[in-house]
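Below: one structure, written as structure tokens.
All protein chains but one are shown in place.
For reference, chains read A and B in written order, and residue numbers begin at 1 within each chain.
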Amino acid sequence: MSIAALNPANHLRRRIGDFVMAIVCTAAALIGLVFLAWILWTLIQRGTAGLGLHVFTEQMKTPGQGGGLANAIVGSLIQVGIGTLIGAPLGMAVGIYLSEVGHKGKFASLVRFVNDILLSAPSILVGLFIYQIIVVPMRGFSAIAGGIALALLAMPVIARVTEDILKLVPDAYREGSMALGARDSTTVTRVVVPAAFGGILTGILLAVARISGETAPLIFTSFGNFNWSDSIFSGPMASLPIAIYRLASSPYPEWVDLAWAGALIITFGVLALNIASRVSLALATRGRK
Amino acid sequence: MFATKTRRAFARTVAALALFASVGAAAATAEQITGAGATFPAPIYTRWAEQYAAQGGDTLNYQGVGSGAGVTQIINRTVDFGASDTAVAPERLASQRLLQFPAIIGGVVVAVNIPGVDGNTLKLTGPVIADIYLGRIRMWNAPQIRRLNPGMNLPALAIAPAYRADSSGTTNIFTTYLASVSLPFQTTIGAGNSVSWRAGIGAPGNAGVAGAVRNTRGAIGYVEYAYATENNMQVATLQNRNGQWVRPGTQAFAAAAAGANWANAPNMAVSMINTAGAANWPIVGPSYILIPKNPNDPEAARRVLAFFDWAFNNGQAAADQLHYITLPANVKTMIRQRWSQVQANGQPVYSGRR
Partner (left out) sequence: MSVASEASMHKPIEGSAKFQLGEFLFKGVLFTAATIVIVTLVAILLILFSAGKGAFEHFGPAFIWLNQWDPVRDLYGALPAIVGTIATSLIAILIAWPIGFGIAYFLTETCPRVLRQPLGIAVELLAAIPSIVYGMWGFFVLAPVLSTTVQPWLTEATMWIPPIGYDFFWFQGAPIGVGLFTAGVVLAIMILPFIAASSRDVLLTTPQLLKDGGYAMGSTRWEVLTNIVIPAVRGSLFGAVFLGLGRALGETMAITFVIGNANRLPDSFFAPSASIASIVANEFPDADQGSLKLAALFALGFILFLVSFFVLAIARLLLRQERMA
């Protein structure tokens, strides 16, 4: 730090400089909030036009016949469900490995590094990957392909959060368990994981929120469907993000309205999940830091 | 304590998902015809399917997966029929033992946004539109456009051409037209579902192109007639092959369909682009159905043909509503005769209504 900076003669100028920067940074934060508010406002304004009970109870229909998004909503629930059922145990196992077994070993460090990369890797490439290894051999799009793609996107999120949360569990728990003669597996499954379960659930909720809005990987895997699907193993299945994508680019104004309604539903659903996960994290880690 | 509670909540969520899954499965019926392919006719096929099912017919599940994917799927026999906006090459039809027939016709129109000018009165020719999309005509007051519109107060405004970003049959029909009337367009760009545009912006879907036209001063774009009508867009008048100025509309499309040379077209792959006739709209195209001549499941093939037979007889109202054009009566008869080529054990699978 230069001595000039500490010269009292510059005091006022330095104070002003500090104040100006504080204002500029406050403005930066405001910009972020303005965009959040703007997007949410657009969604409410345009989304409510097409919203109604029928959106949840009726399947997609051709223009002029009414119709809703029920098949897309259920399709999303099924695929996100598959993604979570596969991705959550996998991600938890990875997180437990990193925190309880691998620690700072070479292999664990590599896994941690690769997991962090998968966490931010382009989701469209996961879609292409699943297309090539599942859709092509199975000769067609399917909900299971979509679900697996989503599982690969959920896994790194859950692994990361699980590891971080398990590290917050005090070592006294582990030592106490071992002092009682418990095995490693017992210590982890009966003591460490239950103590951190709220936090792990946070990770799962965050992952569900992330994969619920994913569109790009589903283009190549479950594809989207105008109707109800009769199988999760063969044939395309509708999903909310894909339905929004197709309806928004359609020729019919009522379909575009429906797309906005879908966007409203999915955004507020995902935001609610996010807030729920933060609340659950706050509850789970209360008094532990 | 907390842990067990949340774990129970998790179990409930899983149970709820499973319930939804079973509801979804129950809503579909066993007797289903499946088709996949072109996106352009998807709304009308789906509407017909709704009406057919309401009258006690089979359920049709049509997937607008794109023409290319539709052809792939019917070749793999993973669907009961395929649909394509482009005619499949005769050799490929023969080697894959596929019957091709048109099922519906659509028109493409040229929408414009020129401030101070009523776009509906604007006159354009194919070569001029081609030059606009080639980037050769860049201003609305260019001499080539003024010559076609004497007395119109065309502004000195840059032209912003808009096109479909996604691969689409609409693009195919439009570029086929431009390539047929403009040699430069044919040699530098050519025709296809997705082409290498030299000028302009790509927007996703009809809505994208229409939005680009509406939001951009000086824009020009091509959209399906249904879209332009639904959204009250300003569409240009075009000069057809006979030199007549025609306004787009179902009449003009039907005239083009009737004027096409159906009888001599191999595999019914008829061109409706720039046909001769005083009232013909120049940018019209059919969408095709592909069905195996040697179906693995003859009963499914019969159901498909019965569905289209029903649609040919009863589909007019729905087509009018969604702004599609049905086939001329003589063409329907011609198609019904060809259906006898779909055979099992040497016998046609479908022989008229049951």
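The rule is simple: a residue touches a chain if its C-beta (ideal position, glycine included) is under 8 Å from a C-beta of that chain, and two chains touch if they have at least 3 such contacts.
Remember, it's a predicted structure, so these values are computed and weren't measured experimentally.
S.K.: May I ask which residue of A:98, A:144 or A:284 touches the chain that does not appear here?
M.R.: A:98
S.K.: For chain A, which positions touch the chain that isn't shown here?
M.R.: 1, 5-6, 14-15, 17-18, 21-22, 24-29, 31-33, 35-36, 38-39, 42-43, 46, 90, 93-94, 96-98, 100-103, 107-108, 110-111, 113-118, 120-126, 128-129, 132-133, 136, 152, 155-156, 159, 164, 167-171, 174-175, 178, 181, 183-185, 187-189, 209-210, 212-216, 219-220, 241, 244-245, 248, 259-260, 263, 266-267, 270-271, 274-275, 278, 289
S.K.: Residue-wise, where is chain B in contact with the chain that is not depicted?
M.R.: Against the left-out chain, chain B lists 65-69, 71-72, 158, 160, 165-167, 189-198, 200-204, 208, 211-212, 215-216, 218-219.
Assume only the chains that are shown with their structure count from here on.
S.K.: Calculate how many whole Å lie between the centre of chain A and the centre of chain B, each centre taken as the average of the chain's C-alpha atoms.
M.R.: Centre-to-centre distance between chain A and chain B: 37 Å.
S.K.: Could you list, by residue number, the parts of chain B that touch chain A in their complex?
M.R.: Those in contact with chain A are residues 2-3, 6-7, 10, 14, 17-18, 20-21, 23-25, 27-30, 32, 34, 42-43, 46-47, 50, 61-65, 73, 76, 78, 166, 204-208, 210, 223-224, 226-227, 230-231, 321-322.
S.K.: Note which residues of chain A are touching chain B in the complex, please.
M.R.: Of all residues in chain A, those touching chain B are 59, 61-65, 71, 74-75, 77-78, 81, 85, 139-140, 194-195, 197-198, 201, 204, 223, 225-232, 235-236, 246, 248-253, 256, 280, 283-284.
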